[in-house]
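Only one protein chain is missing; all other protein chains are in place.
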Amino acid sequence: MIRKNGWGYGYVSIALIIFLFPIFWVMFTSIKTPVQAFQIPPVWMFKPTFENYSIVFSKQPFLYYFLNSLIVTVLSTALSLFVGTLAGYSLARFRIRGQKWISFAVFFTKMFPPIVLVVPFFVIFRQFGGTDNLYTLTLAYTSFNLPFVIWLMWGFLKELPESLEEAASIDGASRFGAMWRIMLPLAKPGFAVSAIFAAMNSWNEFLFALNLTGTQAKTLPVMAANFVTQEAILWGPVTATGTMLMIPLFIFTLLVQKHLVKGLTMGAVK
Amino acid sequence: MRKKMMLGALTLLLITVGCAPATSQTSTSSTTNGQAATKGETITVVAQSGVLYNSLNKLGPDFEKETGIKVNVQEIGRDAYLQKVSTQLLGKDEGLDVALVLNNYVGQFAAGGQFEDLGPFMEKNGTNLEHFLPASVQSVKYKEKTYAMPLELSTMLLIYRKDLIPNPPKTWEEYAELAEKFTQSKNPQSPTEFGTTFQGKRGYTQPKEWYQYFWAMGGELFDKDTKPTLNSEAGVKALTFVVDNFRKHKVVPPDATTYEFPEVLSAFQNEKVAMAVEWNAAYSQLKDQTKSPKVFDKFAVTQVPDGVSFIHAWSIAINTASKKKEAAYKFISWVTNEGAKRYALAGGVPPVKSVLQDPELIKERPEFPYIEAAINRAKLEPNLPEWPSIQEMITDGISKALAGEKSPKDALDETNASIHKLLESRGYYKK
Partner (left out) sequence: MRQNKMMPTSNRALGKGSILTWLDERIRILLLMPAFIIMVLIFCYPVGYTFYLSVHDWTFFTLTDPPFIGLQHLLNVFQDTSFYMSMFRTAMYVGVGVFLQLFFGFTLALAVNRMKLGHGMATTLLVLPMMVTPVVVGLMWKFILDYNFGIFNYILTLLGFEKLAILSTNSLALPSIIMVDTWQWTSFMFITLLAGLKSLPNEAFEAAKIDGATGWQTIRHVTIPLMKRVIIVSLVLRTAGSIKVFDQIFVLTGGGPGTATETTSILLHRKAFVDFDFGYGSALAIVLTVIVGIICWFAIRSLYSEK
């Protein structure tokens, strides 16, 4: 048993090195000077510099785009969670014809290659309220977060015991009351899972952000791609932006990680 | 069921709205507004990040000082640029006033009605295109009408090691001889491993280098009826020349089929090759000691052998859907004329005679005379709206020949036939 666990620890350690090294390398490169960044063999000991970060901050309105990213992520996550939970509850609690079809529709929307949707999306948003604003982007993100959230919450709420709700109903509480007081607190881990995936997708999305925004609603991933210039890839600013894109999500993951596994365990993937 | 039908009707309605033709009325209404109306307006320009964005962005405040029109330059990274601009143009985005594209896309966007015909504006403002180099003017025309202004020019030059090659090759034959001389497998005393290189990566650069062999050996892409003539004797000769250098004589690095601008540059910077046909943008990289510590003082440039260079130009055009066409026109004509010198100082290469000959500028940019000389005999790709597809077929043929999958003749026969088929299907050869 001990020997077997030893193997397990070894395996996990190797996996950790492979998983984390590229991330570390990006962060590490971001605090090197351009000359150090390209040196082979690589330099391991040097005086860290924040030159690349100051380039990012001076050349681009970083904080503004950061805020854009944050607002869109929060709004879209909240909206998908709210609407998705309602729908997921309905699917989990009532017999609705064609459940199989609904789950198929969810997968269908997840599979449809987004690249062909770009032009129609652009046209539709231009006609109803204009592009280059955060609400448009929020709505667009909600469209691809929603199916997944519905599906996760559906699976999760199905696993919660119905008897609790029935008991509440018999006590005279309306269905809304039962939903609000009994089900929601129990559904917390499910929310955590949905929130992580919705936030992750919104924060990292590139294609729609690229096409639906101009200068006003631009988000960080689009800004990162700006450092790939006609002549060369500016690796310093690219790694600095990459680092700043990763860190908020990592922190968020650390905060909700406990609920993530719990939520998934309690049925979100079933 | 009824719901489904409603949905269908809604979709149809939306589709028709989405495909509604661009109204031509907007253009007339904005032109009648007169001069003063443009003051205080803000126009939006979209440019690829790098030299185009940097120099246009630098020029913005100057332009505002002179005209009172604010310029908002949007920056898009290289990979995503074309896709983003096309989406905005095809989606009839009113928020986009000025767009930049390579000249071989001008025909397409002109045919599709995304680019405004500049004729009326030029007439009204009394501007002409005489200050441009003639070849660049030809590059922005489609069916005899001007749809854009040439802004930034690129051509290819021969870069070579002046410490090794005192007399650069004048013809492709001399080039081939020198290439053998500086290839170690042919000549063990050679200081460089390979004599030369080729931008062999499948894509749009590869045919552009090849045209210079093709044209110099007497080839033409099309005859006067727009029938493709790539598989002419000259075409086969030019492709055989390139393929033999790579496969038979091996005077080109074996991984040249992955080379484009940066790879060729790095091969030269690292003293791997003695010469190369390379974009003019390499010049500033090569003379920079920090970027090219090994060769910055050992290189020289000249025209490509036989002197028929390829050029293309980033061209600046007005979006038909724009609401501020007058202001947009002012900007594109200013930046390619009055502002051209400042544009060159900011790092660009404007196709403007007086700027390329400006002695003050030549001190800063010693490569300008070579660029100008190259352009005088340079040729460009035709402005066919189908060009992007055709280009794909040509690079396919060259790649197959380089890979040895097909003989140069077979590859070009196949390419020629597919181009012919495409153009025929688009109604080119109807009587």
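Going by the order they are written in, the chains are A and B; count residues from 1 in each one.
The criterion applied here is as follows: a contact is a pair of C-beta atoms (placed from the backbone, for glycine too) under 8 Å apart; a residue touches a chain by one contact, two chains touch by 3 or more.
Quantities reported herein were computed from a predicted structural model and do not represent experimental measurements.
Novice: Which listed residue (A:182, A:198 or A:228) would be found touching the missing chain in the intact complex?
Specialist: In the complete complex, the chain left out is touched by residue A:228.
Novice: Identify the residue among A:72, A:124, A:160 or A:198 that touches the chain left out of the display.
Specialist: Of the listed residues, the one touching the omitted chain is A:124.
Novice: Considering the entire assembly, which residues of subunit B contact the chain that has been omitted?
Specialist: Listed in rising order, the touching residues are 7, 11, 14-15, 18-19, 21-22, 79, 82-83, 86, 90, 108-109, 111-113, 201-203, 255, 257-258, 266, 385, 388-389, 392, 399, 403, 426.
Novice: In the full complex, which bits of subunit A touch the chain not displayed? Write them out.
Specialist: Counting over the whole complex, subunit A touches the hidden chain at residues 4-5, 7-9, 11-12, 15-16, 18-20, 22-23, 25-26, 29, 37-42, 83-84, 86-87, 89-91, 93-96, 100, 103-104, 107-117, 119-121, 123-124, 139-140, 142-143, 146-147, 150, 162, 165-166, 169-170, 172, 174-176, 200, 203-204, 206-207, 220-221, 224-225, 228, 233, 235, 238-239, 241-242, 245-246, 249-250, 253-254, 257-258, 260-261, 263-270.
Note that in this section only the chains that are shown with their structure count from here on.
Novice: If you average the CA atoms of subunit A and of subunit B, how many Å lie between those two points?
Specialist: Comparing mean C-alpha positions, subunit B is 38 Å from subunit A.
Novice: Flag every residue of subunit B that touches subunit A in the complex, lowest number first.
Specialist: 14, 17-18, 44, 48-53, 72, 74-80, 83-84, 87-88, 90-96, 262, 281, 285, 290
Novice: Can you name the residues of subunit A that touch subunit B in the complex?
Specialist: 35, 118-120, 122-124, 126-127, 130-132, 210-211, 214-215, 222, 225-232
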